[in-house]
Structure formats: structure tokens, C-alpha cells
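The complex appears here without one of its protein chains, the remainder shown in place.
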Amino acid sequence: MNPLNLLFLFADNFAFIVLSAVGLAVIFGMMGVINLGHGEFIMIGAYGTTLSANAGVPLPLAMVIGVLVTAVMGFVLERTIIRRLYDRLLDSMVATWAIGLILTQGVRIALGNSIPQISTPLGTIAYGEFSYSTYRVVLSVVALAVLAGLYVLFTRTEFGIRARATIQDPDTARALGVDTDRMYTSTFVIGSALAGLTGALYAPTLTVVPGMGSSFLVEAFVAVVIGGPSVLLGTTLSGGLLGVIDALFTNLYGTFFGQIAMLLTAIVVIRLLSNGLTGLVEDVRNRMEGE
Amino acid sequence: MTATDTATDTDSTEESQTALDAAGRQSPPVAATGPGTDTLLQTSGLTKRFGGFTAIDNVDFSVDEGQLRCLIGPNGAGKSTLLKLITGRHDATSGAIYYDGEDIADLRPNDRVDLGIGMKFQVPSVFDELTAYENMRLSVQRTHGDDNLDEAILDGLKRIDLAERATTPAGELSHGQQGRLEIGMAAALEPDLLLLDEPVAGLSLEERREVADLVTELNGDGIAFIVIEHDIDFVAEIADEVTVLHGGQVFREGSIEDIRADDEVRRIYLGGE
Partner (left out) sequence: MGIGDTFDRLCRPFEGPNTIGNTRRFWIGFVVVVLALLGYPIGFGGYAASSAALYLLYAILGLSLSIIWGYTGILSFGQVVFFGIAGYSFALISMNLSSTLTTMLALPISVAVATIASLVLGYFMFYGEVRDVYVTILTLVVSIVMNTFMAQTAGSEWTVGSVALGGFNGIPAIPSLTFSVGDASVVLDGSSFYWFTLIALLVVYLGLRALVNGRFGYTMVATREDEDRTEMLGYDVRRIKLLVFGLGGALAGFAGVLYATWGNYVSPSVFGITFASIPVVWVAVGGRRSLLGAVVATVVIEWFRQQLSATGSQYAMVIVGAVLLLAILFVPEGVIPRLNVALLNVRDRSETTPDSPDGTPE
């Protein structure tokens, strides 16, 4: 087991998990809504990117288009459907699932089962007899940048402060003049845009097909479940923990054993830590303060 | 942790919880509650912290069998928290809770209910979509078999004067009726100790009287009570003894007349120490 290989595998997994989860986590953290159509949002971002790139648009711009398309779709869906279900959380899961179904099949009907794919840019890093996709490793830097960007957004901007107030206590926030409806819409759009970004980023390195969304689901859901209430801290910690576990098990035993290991980790963590990994960090912090 | 063989002190107030056993060591006051004593509930050094905030601070609090205890104090004093610690909704940070001879600190809420502790929440929480009859059924079916179930349910409803509203969904009952239903459901479980968190908040004078009568009647049947209330007149009408909580600690205890006359108590309500 080459240590460099393991490191790259970890970076790849970390990126995949963080990018899979972050859009879902933002929406869940703000509104408690789990978007079961999240995978399909990612798929739309990937399709937007791939179709644009195939039409001759340079890749970075194609990615922007992918993000925009998904964001607009998220906006429309929030205003028409999602906002009616904020007091019925389990029902919102079913509704977003239905949306996902319609999107998958809709894309399949409209564009067929496959479209021309984009090739992976940036080549490979070669070390000794191994090589690893440079692009995939770069994505781990992108993942960190996304997390950093969200941190800045939520802590340093006025929007972010209003958003956090709304998460903490919507009634008080409203009484202080925050337009909570607009806040929810904005958050849903941001979450959708992030999902679109994930799709855009992975479009050059995965096979873009209508059903591709489901390959992000396990990672995204498990990361959100064990992350706990804090969006950023939770996603980062989940990415770290699951990234290690997935890298280890995938390297030793293959992809699906990696999946099983992640699932078992989720079950164990959620059994032991009712507030997920962020709860653990809070506990440690409290204990250190109390002494 | 058993000290049942060192039951030396039967003084049932909270001053006696550090009994000494034959070898002169301090023993936990398990023997202070339960058969052979008058004390039904006793907390010992009970503390609850939420992060950096101490809601309940080293509280020694006890209730005798059949006693009607009222718990008062300024907002934020920790009254609801204390009740939730007793029912098991919160886990204590440290300290012990003894009930009828047992240390119940590790018991789940539903196990404590089986032992005889019942509660009425501050926020009305009946099952809105079920009828009053069905709500009462959920309580009554725990203590009755199928043969006299219907009769027992109707009796329970009659006792709280809701028999005519049996088929009304609980969500459509008035605030006061919902409160009575909750108390009635808790009483139908045949508890020894009932905890009521602000049972008359938001009720009219007439409704308050109905609750006071109901509580007094149930107390007459032998049920001990801990009632949190802000309405001093209501407290004066029903209380055997009053405990004043302030800043998570027991500030004063005594009869309602003593408490009313106490300057310090007035100061903590007005001054906010």
C-alpha cells in the first residue's frame, strides 16, 4: 500500500464526500428539509455542464452554466412546491423524492440514455509505477475552497448572519425584520447551486447518464446524518472521517465494502452520538470549558 | 448503593439526608424515602448544567406522601427543569433522585411513570386528532383490561367533567378543557405523585377554580402533587407547603403565609438578584 496512493485516495474521497453532501447539508441545516432528489440536482448540474461543453463552450464557463441551471431550477421548485411543506418534514422528503423521479425519467426521455461525454482535464500525476488523476486530487482543494467560501458567507456577510438567525429562531428573526420566506428561498437556491456545482465538477470525470445521481446519494446522506447540526463543521468532519474509512476499505476490499463500511460507521456514530460529530466537538469543548 | 439497613433517621425533611451508618460513614438517604417513611420523593445534590449554564444547582428537595407542594419562583429559576429531571425528560448532570425507596436517576421516563410519577406539561399536549374518549383510553388501557375498559374510560371523563365531550376531537376543546383532560389522563394512570407545570396559565377565573377543585379532590384521594404556578392566589388555595426556587437553588420553604410575609422572597421577584 503506497502511502502516496492512500493520500490521494483520501483526498479524492474527501472531495467526493464533501461535495456530495454540502448542498444537501445547507438545506437540511437551515430548514430541516432533506432533499431526496439531491442526486438528481447533481445530475442536472452535470448535464448542464456537459451539454454546454459539447456545444463548444469552454469548460469553466460550461460549469458555471451547469450551476446556474440547477440554481434556477431550485428557485422554481422552492417557490412552487417545497415551501408548502416546511411544516411537514417527512412529506417534504417524499415530495423531493417524487421530483427526483420526474427529473431522472424526464431527462431520459428528453435526452436519451447517454450523451457525448467530456474528457477529464489535467492529465495524471505519475509517481513511481502509480498514477492518479490530477483533476481528482485538485477537486479536494476545490472542496476546501467551497467550505471556506461557505464559512465566509455564513459568518462574515450580512446575509449569513441573517441566515443563522433564522436557523436559530425563525420567530425572533422575523420579529427583527428578517424576511424568513426569502431566506428559505435563498438557502434552497444556494443548496441547489452547490449540488449543481458538484455535478459540474464531476461531469468531466464520471459517466454522465440520467441515473448518475444515485451514486452520490449514499455518501451525501451518510455525511449529513453523522455530521450533526452544524453544517460546515459537520460536513468537514464527516468528509474527514468517512474519507479515511472509505479510502481504507475501498483500497483493501473494493468499492462496495467501502460503502458498507460507511454505512456501518453511520449506524455506529448515530447510535453513540445523538448530535453527530458536531455534538461530539461541542461536548469536548464544553468539557474543556467546564474544567 | 443500598443503605436500607441503616435507616436511622426518619425525619423526613431535607435536612436529614446525610444519615450516618453504624461505622460513622455517610450513607446515601435511600432509606429516607419509601415504605416506613413519609417521604415519597427526595433529591440529593441534584444538579443540571446545559453547557456553561447551571439550571439546577445542588438542590435537595423532597415531597411527602399525599403532600400538595407548590413550586414558585421568578422566571428562569429552574422550576420546569426540576420537574423534567424528576420525570426523566432531562438527565441530571450530578446528584440523585430517590422515589419510594428507589434511586430512579437511571430510569427512563416511561419506567418512572410505571412507578407512579405522572406529569402535565406546560404546553397543552393532548392528542389533537383523537377524541377526548380516545385520549382517555390511552391512559386507562394501561391499568384496565378489556372487560370494563369502556366503563373506566367514561368514569375518567366524568371525573373531569368531560363526559359530554367524549366524541369531540381533543384539539377542538377549549384550553381549560384540554388542561383538565391532561390532568385526568395523568390521574387515570393511578399515580402517587403528579407534577403539574403551570396548570392554570391562560385560564379564566372560573376555569382556575375548576382546576383547583380537581387538584384538591385528587389530593384528597392520596395523590401527592408538585405544582408550578405563578398565580399566588391559586397557590394559596391549594398548597400544603411552598418551595421557592431562585437561580437553580432552593431559596425558601414554608407555608404560603410564611412565604408571602417574607421580604427576601418579594425582593427576588421584584429586584432580580
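Letters A and B name the chains as they come in the text, with residue numbers starting at 1 for each one.
Note that a contact is a pair of C-beta atoms (placed from the backbone, for glycine too) under 8 Å apart; a residue touches a chain by one contact, two chains touch by 3 or more.
Quantities reported herein were computed from a predicted structural model and do not represent experimental measurements.
The chain that is not drawn here is touched, among residues A:11, A:218, A:241 or A:277, by A:218. Within the whole complex, the absent chain has one touching residue among A:36, A:139 or A:248, and that is A:36.
Residue in contact with the omitted chain (choice from A:54, A:105 or A:207): A:105. Touching the missing chain, out of A:72, A:93, A:125 or A:244, is residue A:93. Seen from chain B, the chain kept out of the figure touches residues 87, 89, 108-111, 113-114, 118-119, 121, 125-131, 134, 137-139, 141-142, 146, 185, 189. Although one chain is not shown, part of chain A still touches it, namely residues 32, 34, 36, 81, 84-85, 88-91, 93-95, 97-102, 104-106, 108-109, 214, 217-218, 221-222, 224-225, 254-256, 259-260, 263, 266-267, 270-272, 274.
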